[in-house]
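One structure is given below, represented as structure tokens, and several questions about it will come after.
Apart from one protein chain that is not included, each protein chain of the complex appears where it belongs.
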Amino acid sequence: MKSLGNVRRSFTPWADGAARPYIAFENVTKRFGDFTAVDDLTMHVYEREFFSLLGPSGCGKTTLLRMLAGFEEPTSGDILLDGQSLKGVPPHQRPVNMMFQSYALFPHLTVADNIAFGLKQEGMERGAVAERVDQMLKLVKLEQFARRKPHQLSGGQRQRVALARSVAKRPKLLLLDEPLGALDKKLREETQFELMDLQEQLGLTFMIVTHDQEEAMTMSDRIAVMDAGIVVQTGTPGEIYEAPNTRYVADFIGNVNMFEGRVTAIDDGLAEMETGDGFGIRAVAQPGVSAGQHAWFAIRPEKVDVTRRKPDQDQNAVEGEVWDIAYLGGLTVFNVRLDSGTIVKATVLNSERAVEDPIGYEERVWLSFDPDCGILLER
Amino acid sequence: MSGRWTWFNVTSVVLGFAFLYIPIILLVIYSFNESRLVTVWAGFSTRWYVEMFNNQGLMDAAWVTIRVALVSATVATVLGTLAALALVRYTRFAGRTLFTGMVYAPLVMPEVITGLSLLLLFVSINMDRGFWTVTLAHITFSLCFVAVVVQSRLVSFDMSLEEAAQDLGCTPFEAFWKVTLPVIFPAVISGWMLAFTLSLDDLVIASFTSGPGATTLPMKIYSQVRLGVTPEINAVCTILIGLVAIGVITATMVTKQRAVADARARQADPA
Partner (left out) sequence: MNLFRRLTILIPYLWLLVLFLLPFLIVFRISLSEPVLAMPPYAPQFDLGEGWAAFRDALSQLSFANYVWLTEDALYRNAYFSSLRIALVSTFLTLLIGFPLAYGMARASEGLRPILLMLVILPFWTSFLIRVYAWIGILKPEGLLNQFLMSLGLIGEPLTILNTNTAVYIGIVYSYLPFMVLPIYATLEKMDYSLIEAAQDLGCTAIGAFWKVTARLAVPGVLAGCLLVFIPAVGEFVIPDLLGGSETLMIGKTLWTEFFNNRDWPVASAVAIILLILLVVPIVLFQNAQARAQETGS
């Protein structure tokens, strides 16, 4: 997964206790009638950060963004921008701009007029507007399209106009609601990198809403994984992938195998776990895990080894039958059916897979992994 | 839906349109008849058009009708657009059900009832009947038609456009004025045209609510028709039909041309 290579600069203000958050959600709750969209949420985002809100639809991520833009007011709690409370400030007075999921390009205005809209509204003088518009058109490579109307553009071009319009006013904070949702896969991947470049070039803080975990992993400094109105985990892409704090996060980001069981003993920082699949697991015990409790062990498919020979370890090894093989070019995915009936996914890089005499369908194989490869989850 | 066009389809379409158009075509043809007897062809002539323009009563009525239609269509468009906004945007306010009912009811209300009820209102508040009572009556019933036309456009209006405008620095009213109104403007124009035609056409409501000195063209035509068919009336009708046909065809062509221009712009992509 390319996200793991996402170390574009050393930038970790969240780890610095003295840094002041640029955006602070303090105990924010938002209710729509009986429905609680955001539930007592506290979250801090720092200046120049590329921050993603990730979660399934209806988890409250868009509501969070809309409260920041001023289209919704929190039911309780407060939102601070650069130390100032946003309570009661109408959208048109907030130093925040938003890029809408539908792009919301004004259909009656040309591309240039769309980009100039916010500048004229600000009372910027004519010449300066024209200059800024040219600059923005160049930035998104749409110079020849200035006189077009939005419906005369392709989806990708519209997306770039929307982006140019939302950054034209040089907001300190840009909110992006599923900015790439309407693009096809190839264009989406290209645009991800363009967005990252743009953010760095302009020195903006980006807060982006997405349901696409790969997109969030690629672009973000940090990700907040949301579920039903609360933030389940906040962390860098690496942290979230490697050390999910719940089954929900582990399951939402990437593929994962999950074994349910009971912790029998804790010994020297390692937990012994009894699973319902007929084998024992030994895994790194998080602080707080105690003997006798119910737990889950989560392990990524690429961390599971597939061998014909029984590995010399009693724990973290189980036998099964190859049920399905999917060849994906760079890697091969094995679905192995344990005798308990559970299907376990294991991926093997094709550069390491035996070319002669490869493992085939219905073969009996052994699956094994190291104690520090997976993670023990309490919920 | 598409598929094969069978003989049955062709026949029903041809017969249907023949039924719709033959009476109008005959009316137009006989407006150029030399004879006073409408149904006996006696050679081509435009004398009835000349007589029509010399008929002061008819011309006065036409002038009243146009004034009523212009004023009532314009006011009805403003009120109807507001009503449509209220219906689509504000789903919760006191008495919304009553409001919705009052907007839709006039669409299906028999004209005799609307006319009668408005007249009784004007009588009970001692308002002199004439130009303004007809205009008020026309505003009231056509504002509902405008509301329906504009509402159907507003329903599909992307609210994020207005939010985007606010995000870029507009107050709610500015956002409406600079973004929403221009976007829904074609629907507002259609609403105006509909209100204008409804006012131009109306006989029943005008008959109830009009007074001395405010005879509208349909009232004039009606009183003459009751006395019999005359080629002069045919001439008036022909002119009205001609105006409407030109209007509708122009509107259709303009829309089509715009679509063609768009298609061309997209084809000539420099990228």
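In order of appearance the chains are A and B, and numbering begins at 1 in each one.
Convention: a residue touches a chain if its C-beta (ideal position, glycine included) is under 8 Å from a C-beta of that chain, and two chains touch if they have at least 3 such contacts.
As the structure is a computational prediction, the values presented were derived from the model and not from experiment.
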Which displayed chains the hidden chain touches across the whole complex: B
Candidates B:Leu120, B:Leu181 or B:Ala263 - the one touching the absent chain: B:Leu120
Footprint left on chain B by the chain that the document does not show: 1-6, 8-13, 15-17, 19-21, 23-24, 26-27, 30, 38-39, 79-80, 82-83, 85-86, 89-90, 93, 95, 98-99, 102-106, 108-113, 116-118, 120-121, 123-124, 136-137, 139-140, 143, 147, 155-156, 172-173, 176, 197, 200-201, 203-204, 207-208, 218, 221-222, 225-226, 229, 233-234, 237, 240-241, 244-245, 247-249, 252
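Following the convention adopted for this analysis, only the chains that are shown with their structure count from here on.
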Contact set on chain B toward chain A in their complex: 158, 160-161, 163-171, 174, 179, 182-183, 185, 262, 265-266, 270-271
Chain B-touching residues of chain A, taken from the complex the two chains share: 69-71, 90-92, 96-98, 100-102, 104, 106-108, 117-118, 121-122, 144-145, 148-149, 151-152, 157, 165-166, 169
